[in-house]
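Below is one structure, written out as structure tokens, with a few remarks after it.
Heads up, one of the protein chains got dropped from this complex, but the rest are sitting where they should.
By letter and in written order, the chains are A, B and C; residue numbering begins at 1 in each of them.
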Amino acid sequence: MLNLTSTQRWMEHFFEEILTHKEHLSDLDNPIGDGDHGINMARGVEATKEALATKDITSINELFKTIAMTLLSKVGGAAGPLYGSVFLAFAKASLDLESLSKEQVITLFEEGQTALMSRGKAGVGEKTMVDVWVPFTAQFKKGAVRLEDVDGFVEATKPLKATKGRAAYLGERSIGHVDPGSYSSGLLFKTFLTLELF
Amino acid sequence: MLNLTSTQRWMEHFFEEILTHKEHLSDLDNPIGDGDHGINMARGVEATKEALATKDITSINELFKTIAMTLLSKVGGAAGPLYGSVFLAFAKASLDLESLSKEQVITLFEEGQTALMSRGKAGVGEKTMVDVWVPFTAQFKKGAVRLEDVDGFVEATKPLKATKGRAAYLGERSIGHVDPGSYSSGLLFKTFLTLELF
Amino acid sequence: MKKIINAPKDVVEQMMNGMAHAHSNLVHRVGNSRVMARNYKGAGKVGIISGGGSGHEPTHAGFVGKGMLSAAIFGDVFTSPTPDQVYEAIKAADQGAGVFMVIKNYTGDVLNFEMAKEMAEADGIEVEYTITKDDVSGGESTYSDGRRGVAGTVFMHKILGYHAELGASLSDLKDIAEKVNPNLATMGLALAPATVPEQGKPGFQLGENEIELGIGIHGEPGYEKASLMPSKDIAKVIFDKLNAYLKLQKDEKIVVMVNGMGSTPLMEQYVFINDVFNLLNGVGVHVAHSYVGDYMTAIEMAGLSLTFFRLANETWLQALQAPVETIAW
Partner (left out) sequence: MKKIINAPKDVVEQMMNGMAHAHSNLVHRVGNSRVMARNYKGAGKVGIISGGGSGHEPTHAGFVGKGMLSAAIFGDVFTSPTPDQVYEAIKAADQGAGVFMVIKNYTGDVLNFEMAKEMAEADGIEVEYTITKDDVSGGESTYSDGRRGVAGTVFMHKILGYHAELGASLSDLKDIAEKVNPNLATMGLALAPATVPEQGKPGFQLGENEIELGIGIHGEPGYEKASLMPSKDIAKVIFDKLNAYLKLQKDEKIVVMVNGMGSTPLMEQYVFINDVFNLLNGVGVHVAHSYVGDYMTAIEMAGLSLTFFRLANETWLQALQAPVETIAW
């Protein structure tokens, strides 16, 4: 069961992981993008932490909505509207819920994935964060996902040739590099898994 | 006695020395100027060689005038009008003369020096080629000058603080470097001395 | 990293303030938003806005003013601006006739501008847009997002600004933009990378003798590394790419732009355009007008881009040549 406290723990842990991996995320973005994914995400996370600190959050919905709006107005780039849309969808999926059952968390991830894909219009195999979202959500629905599985999804973006996002402009040269957005989404899922709720 | 043939030999040798030391002259100009003295002089010398090759020179005057006009139109920078004026003065000093005695060569150098100083308005000790011209001409008038003496005049510009030309803008920092124009004038005098005429 | 700045995180703020101070006769910053708007209002006319990451100066704010853009949005360096800031620009630009957005084709830009459009429409402001995709360096595009929007976008700003000033409607502008788009072709190359201040190190590495062909305007690598070659050979490589796309005809008229990427001296840009003229003369194409200089840069990247703009419509030349009141056109 995911309640407000555990969701808060999840998000705090996710934020810390983003900040810890800030440089790595940018480094991943360097060879196939413009080297700013870590900077973008960290800027959003810092602002979100501030926004949350000044606010008395009383529901999961409110938590996700605050995160969504802050990321939307602070991250910019491709990641801003994508993560913004994801968290808006999370907020919608948790509206009026005090806690979420496994079924409801599955819905949460599915709604997030749908929002991501309809905002970004990327399908599977285009070397974007979609390539972590889709296998994660599917496997979570089927049963358990281990941390190593998530690492595997992230690593699996390496051989892909990008056809969406900035990396697409590199064509063949995008092959052989892990997708930075996939890495940050991986952090979202791994911090969720470490809650060990389901 | 300096006749047309020996003057030609002198000039050819001077030109070769400039081309040989092209890089060194620019290197000297680097720390205290704009690093182009070798390039400027070499450009002038190449053009002069070409001009002389296509012309049937029949007098010392004509030789110096051709050199003067070519340097004037090809060298640019400070060195162009200065050497141009010097060779114009040489031309004037050798007008109607088939050969020059030691007395006449002294006049030649004195006229060159006067032209140089009235064009550039520099006196002794300002760290310009004047600091080689003045001691050379004076000592040549008094008797013999050795190659090492010329080297000494050139070296003696090193401790001077420049107050004329581009190096003046460096103030104290111009101290400790040989003046490039002094070095090229040194080549003019040394190639003259190697003729061993007087 | 050697830059004349105070702190990396303050660069965009302080640059905006410097620009607003320096050109207070033409533009002003909207509150403390990331929007620079023109002083001239253009009441009743469609507002044109453009924006993207910072670091492309004089793009975008340099083209804000009467006859060109109504407002420009400054994202963080090389990062698309956020929807709320784009929305601020929409509000600043709206004079009752709606707002037209010029978006360069980058996922982030498209997503953020689209979200801003949704926000504005919810407030009853009509918004239309065009997406420029003039970078033909990739040849036939194999990726579904299509080509990048680069320096040719500046011509789009100018032509739309001209028509908006004459009173064109949102749908007129959409029409014009769609006609202009396929006639723009650009390709760039880099001799040295750019450094995003907050990143502190260059976006890619190049050897002493290497150049990067087909670069965009964000310090992202191009499609291929090559050895440094003479200007005329570079001109030929780019000319061929542009021509493969435009299929230039003998005796037709084009407009040419050589755009410095930030640290390319005009000396090189003029040597290069000389080679471009030689190639164009060779195929009998006439240059109706040319532009040389830094129009859309990638901070201090060394290199340049070449844009050919086919004058498929007679009014376009007039639209380009009409006077404007901006910082940088």
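The rule is simple: contacts are C-beta pairs under 8 Å (C-beta built on N, C-alpha and C of every residue); 3 or more make two chains touch, one makes a residue touch a chain.
Remember, predicted model here, so these are calculated numbers, not experimental data.
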Among the chains presented, those that the missing one touches: B, C
Which of C:58, C:75, C:152 or C:221 contacts the chain that the document leaves out: C:58
Identified contact with the non-displayed chain, of C:234, C:248, C:285 or C:319: C:234
Selected residue (touches chain absent from view) among C:6, C:171 or C:315: C:6
Subunit B residues touching the omitted chain (full complex): 26, 30-31, 33-36, 39-40, 43, 72-82, 84, 119-120, 126, 162-166, 168-171, 173
Contact footprint on subunit C, counting only the chain that is left out: 2-7, 10-11, 14-19, 21-23, 25, 54-55, 57-58, 62, 77, 191-192, 208-209, 211, 228, 230-232, 234, 256, 258, 262-275, 277, 287, 289-294, 297, 299-300, 302-304, 328
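The rule is short, and it goes like this: only the chains that are shown with their structure count from here on.
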Category of the chain touch graph - line, ring, star, complete, other: other
Relative to subunit B, chain with the most remote C-alpha centre: A
Centre-of-Cα separation between subunit C and subunit A, whole angstrom: 31
Computed distance of Cα centres, subunit C from subunit B, in Å: 54
Multi-partner residues of subunit A (at least 2 other chains): none
Subunit C residues counted as touching two or more neighbouring chains: none
